[in-house]
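In what follows, a structure is listed as C-alpha cells, so that the remarks can point back to it.
The complex appears here minus one protein chain, its other protein chains still in place.
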Amino acid sequence: MTIRIKVWEKPLLRDPVLVCGLPGSGYVAKIALDFLVSELKSSPLATIYSYSFPPQVLIRSDGSAELSKHEISYVKGQSQDLLLYTGDAQPVNPQAEYELSDRVLEFAAEFNVRRVFTLAAYITGQFVKTPRVFGTATSQELFRLLIQNGANAMSEGTITGMNGLIIGLAALRGMEGACLLGETSGYVMDPKASYAVLSLLKKLINLDVDLTPLEERARQGEVLRSILESMKKSTETQLERDLGYIS
Amino acid sequence: MTIRIKVWEKPLLRDPVLVCGLPGSGYVAKIALDFLVSELKSSPLATIYSYSFPPQVLIRSDGSAELSKHEISYVKGQSQDLLLYTGDAQPVNPQAEYELSDRVLEFAAEFNVRRVFTLAAYITGQFVKTPRVFGTATSQELFRLLIQNGANAMSEGTITGMNGLIIGLAALRGMEGACLLGETSGYVMDPKASYAVLSLLKKLINLDVDLTPLEERARQGEVLRSILESMKKSTETQLERDLGYIS
Amino acid sequence: MTIRIKVWEKPLLRDPVLVCGLPGSGYVAKIALDFLVSELKSSPLATIYSYSFPPQVLIRSDGSAELSKHEISYVKGQSQDLLLYTGDAQPVNPQAEYELSDRVLEFAAEFNVRRVFTLAAYITGQFVKTPRVFGTATSQELFRLLIQNGANAMSEGTITGMNGLIIGLAALRGMEGACLLGETSGYVMDPKASYAVLSLLKKLINLDVDLTPLEERARQGEVLRSILESMKKSTETQLERDLGYIS
Partner (left out) sequence: MTIRIKVWEKPLLRDPVLVCGLPGSGYVAKIALDFLVSELKSSPLATIYSYSFPPQVLIRSDGSAELSKHEISYVKGQSQDLLLYTGDAQPVNPQAEYELSDRVLEFAAEFNVRRVFTLAAYITGQFVKTPRVFGTATSQELFRLLIQNGANAMSEGTITGMNGLIIGLAALRGMEGACLLGETSGYVMDPKASYAVLSLLKKLINLDVDLTPLEERARQGEVLRSILESMKKSTETQLERDLGYIS
C-alpha cells in the first residue's frame, strides 16, 4: 500500500475549509483537533494507513489493538463546511511526511478545499500565563487576516513536520494555507496553547464551538503544573541547602 | 527482489491458524516458535528472503554461511491445521516491517487463514517467578476469549515491530488478530516467558504439543540466572563495603 | 512528485556555463551564489521542489511561509550566458543528493551546458587572514586551467554533498566539471571565503560583476569576528583567573 485511504462517505460539502493538527510538540495541534472532532458534530470521512507510520500497534483503552492511523472527518456548518484532519503519529521519515501531506491535499482538493489551516506549537522553553498565538500564511491576503485577528508575526524560523508541510504544499496546489502556532514551553502537553490557537481560529472561520471545556481542562493542567513546579522548587531548595549551595 | 518467497509445497490446509513469532525482546516469541517448529511434525512451506533483512550472512553451526531468512511451516492438526512463521531477524527499517507483514498475511490469505496469533514480550525490567501473560486482539470477541483463558488486559501502550504489525494489518484484511505477550525482564533470553505464552496459546487453539521440554529449559535458565544474580549481589555488596557505602 | 521542476521560461542561451552553490560548511557556496543572483541581472528560470528536502516550511522575512526550494536563474552575458543554481537546503538523504544533482544536470544539458563549476568549502578549523582557494576538476585540461589561475591543488580527500556530486555526475554526462573550494574555519558563515572563490571564478569565466560589496561584507564580518574573539579571550582569561588556573 504505502498509503491506503479508506473513504467512508462521499458527502457534498460547501466551500469546505481544511483544519489540520498532527501530533507534535506539546500536542498543541492534536489536542485542538481532538477537541474539535469530539465537540463538533463531525462524521468520519476517511481513515488513512501508511507503511511509513511507526511500526507498531497501539493498545486502545478497551484493550484492543489497532494500527496507527490518521482520520479525516467532516462537519456541516451553517454557511461553510469543515474538514478536520488529525492522527496518531507523524510518518517516521521525512519523504513520507511530504508524500502523505500531498496525498491529503489531493484528497481535500476533490472537495474543492481552497483554504487550509494547520495548527502547531511555537516552542519557547518557558512557561507562560497567557500563550501568544503566532501566525504565518502562504499568501499576503491571508497573512494580513491573521495579524488583524491578533496573531503575532514571525520573520524567521521553520515549522517542521506535516503541520508545516501541508500549508507549503497547499500553496503549490493553488490553495491558501495558514498556520497558527500556540506558544508553549515544549515540555508538557499544553491544552492552554490549544485553547489559544482555537480562540484565534474561531475568529477566522465559521466555527460554532464552545471552547469552555478546553479552557477548563487547560486550567486544571495549569493547577497541576504549578503544584508540580512548587514541589520541584521546594525539593531543589532543600537539595541546595543539603548540599550547601546556599549559605 | 526486495521480498522473495520461495514456496516449497502447496498443501491443502483445513481452516489454518497462523502463529507468528519474530525475534524481539527476550526472544520470547522466537523461542516459542522454534519450539513449536521442532516439536510439532511441521513441514517447510515457504522460505522468505528480503533486501530489508540485516545485510549479512549468518554462520550456521555446521560452518556454512547463509542469508538471513524467514520460514513458514505447516502442521496438520486433527481438526484444524497450523501455519508457523518465524525467522532470523526483523527487517532493518520500519517501512519494510509493514511491507513484509502484509506480504506474509497475503500469503496466509491464500490458505484462507482467518485467525492470526502473534507472540511477543511484555517488558517490565523486573525478574519474576511466574510471568503473567497479557493479551490484546483486534476484535472484541477474540479479546474476550483471551481474557476468559487467563490473559491479562492492557489499556495502553504499543507492540512494536512485526509481532504487533501483523495483527494490525490482519484486521485490515478482515482477519482476526491477537497478540499474547509474555512478561519478561527484557534483559535475557527468557524461555520461561515463552512457556507462559504457549501455555495460554494451547487453551486457545488446537495445539497438540507437550510443553515439558520448554518448561525444563526455562527451569535450567532460571537456576543459571539465580546463580548469576547471587554472584552479582555478593560482588556488589563487597564493592559497597569496599567503597564504604554501607556502614 | 519526489522532484518537481517548475520551468518559468525557455530562453535561448549561448554556450552557457552552470555555476552551482548549495548550502554547506560556512555557507561559502551559498553566499557566493546569492551574491551573483542579486548582483547580476539574473532572471528566474526554474524552481525545484523535492520530497527529499527537509520536511518543513521556512518563514520568510515578510512573515510568509514557503517550502524549501532550489532555484535556477540565467544571466545573459556578452559572449557567453550563465546558469546559476542554489537553494535553501540540501536533500536529507544521500540517494536524493545523487538524484537531484543528476536531474539538474539533465536540465542543464537541455541548454547545452558543457562546463559546470561548483563552489564549496575547504575546512581547516583555523581562521585565516587570506583564504586560499583549492581546485579540482574532472578533466586534466580544466584542472590545469584552475591551477594556472591560482587555485591550489589537492591530492586526496573528498567533497561531500551536491557541490561535489554535481561535478562527478557531470563527467558521466560528458560535461567538464570543476569545484573551487574556499578555505574556511567551518565555524561561522564566511563571506571572505565566498569572495575568494568568486575572485578566482571571475578569471575562469566571463563574469561581469563587481565583488566590492561582498568584500565589504566580508570585512564587516571580520571586524565582528575579531571583536567577538577578543571578548571571548578576555572572558576566558578572567574565568581562568577566577578559577585560579593562572597564577
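Lettered A, B and C in written order, each chain numbered from 1.
The rule is simple: a residue touches a chain if its C-beta (ideal position, glycine included) is under 8 Å from a C-beta of that chain, and two chains touch if they have at least 3 such contacts.
Small disclaimer: the values here were computed from a predicted structure and weren't measured.
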item	value
Interface partners of the hidden chain - shown chains only, full complex considered	B, C
Residue touching the undisplayed chain, where the options are C:L169, C:V197 or C:A218	C:L169
Identified contact with the non-displayed chain, of B:V7, B:I59, B:V128 or B:L228	B:I59
Missing-partner contacts on chain B, residue numbers	1-2, 4, 49, 51-67, 92-93, 96
Sites on chain C contacted by the missing partner chain, in the whole complex	94-95, 97-99, 102, 136-140, 143, 147, 153-162, 164-165, 167-169, 171-172, 177, 179
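Note that in this section only the chains that are shown with their structure count from here on.
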item	value
Middle chain, criterion being Cα centroid separation	A
Chain of greatest Cα-centre distance to chain B	C
Rotational angle, Cα trace of chain A fitted to chain C, multiple of 5°	90
Between chain B and chain A, distance of the C-alpha-averaged centres to the nearest whole Å	37
Shared-contact residues (touching 2 or more other chains) in chain B	none
